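The complex appears here minus one protein chain, its other protein chains still in place.
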Amino acid sequence: MHALVIDDSRAMRRIVGGILEDLGYEITQAGDGQEALDKLEAGFVPDLACIDWNMPVMDGLSFVNAVRENPEWRDVTLMMVTTESEHGQIVRALAAGAHEYLIKPFTPDALRDKLSLLGLVPVEVP
Amino acid sequence: MSELLSAPVDGISGATAAELLPEETVRAIADEIWASFIGEDEVLVPLDGELPAATVSAWVGIDGPWRGRVVLTTSASAAEELTRALLRGRAPAVLDAEDVEDGFGELANVLGGGLKALLPEASSLTLPMVGAQPPASGPDEHLVSSLWRGERVDVVVCSVPLPH
Partner (left out) sequence: MSLAAADFSYVADLVRRESAIVLSPGKEYLVEARLLPVARRSGDAGVAQLVERSRRRPDKATTQSIVEALTTNETSWYRDGDPFSQLGTSVFPQLLAQRSPGEKIRVWSAACSSGQEPYTIGMIASEVVPAGTSRVAITATDLSQEMVDRTKAGRFSQLEVNRGLPAPMLVRHFTRAGTEWEVSPALRSMVTTSTLNLAQPYPRMGPFDVVFLRNVLIYFDVPTKQDILRKVRAQMRPDGWLFLGAAETTLGVDPGWERVALGRTSAYRPIA
């Protein structure tokens, strides 16, 4: 499994990337939506993209819109990971095509819960 | 996002920072951030402490019918410790200035985002800035002070009359 972690904060890329790495993901990072989109256009299609909302150059919502415009990328699972937490913002992101939405701050368990909802980790046997 | 930058709406635009985001609200949001990002057992104690001469601040602006700013301030050493805690086991052995700026800035960003979501009208957040001195605050500066591991951590919320 390959994940693209998109956030302008490198601390946040390390945190999200690290949790995913522990679950066996390979990680590619991008500091904004445009950098991430360039990677997709160069032929890199991840299984999962974790997407911050507020970023310079291209924000996360625009990235989601761009990914959804290209049918070749329809298998990429899109999860917003952001401090935007108004009801209306979550609705906007889902309407644009995001599959899941994790609100910052979150614990590693909360990220793992979202992945298991998405069927992207083996369900933990307690 | 241009619709978020429309003309001020009566009521919110005239409200003070403390009316819009009272102390208990600021504490509730900060506590959630500390419990999930800094550590399950990490608490901000609502006590006064000494702020050292050399501090670091991280801030974000809120743009909407109400324009404001959320500033997080602590000692340089506490900002570094916070960044280390934020990264958990993933911090490099030596954190450079850029790491701390980035980690501490992200905490301010999450704090600002959590507070922004509680405003009565849709607003947007500016990208975080970090520096030794935050921009001068307006007359309604609203200070919420805490101790974390014995170090003072301040959150200041204030109105900003002009665009960021």
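Per-chain numbering from 1; labels A and B assigned in written order.
Following the convention adopted for this analysis, contacts are C-beta pairs under 8 Å (C-beta built on N, C-alpha and C of every residue); 3 or more make two chains touch, one makes a residue touch a chain.
Not measured: the values here are computed from a predicted model.
Within the entire complex, the positions of chain A that touch the omitted partner chain are 22, 85-87, 90-91, 93-94, 98-103, 105-107, 109-110, 113-114, 116-117, 123, 125-126. Counting the whole complex, the residues of chain B in touch with the unshown chain are 25, 28-29, 32, 35-36, 39-41, 88, 114, 117-118.
As a convention for this text, only the chains that are shown with their structure count from here on.
Separating the CA-averaged centres of chain A and chain B is a span of 24 Å. By the touch rule above, chain A contacts chain B in their complex via residues 8-12, 14-15, 18, 54-56, 82-86, 88, 104-107, 110.
Across the complex, chain A is touched by residues 32-33, 35-37, 40, 83, 86-90, 99, 102-103, 105-106, 109-110, 112-114, 116-117, 122, 124-125, 127 of chain B.
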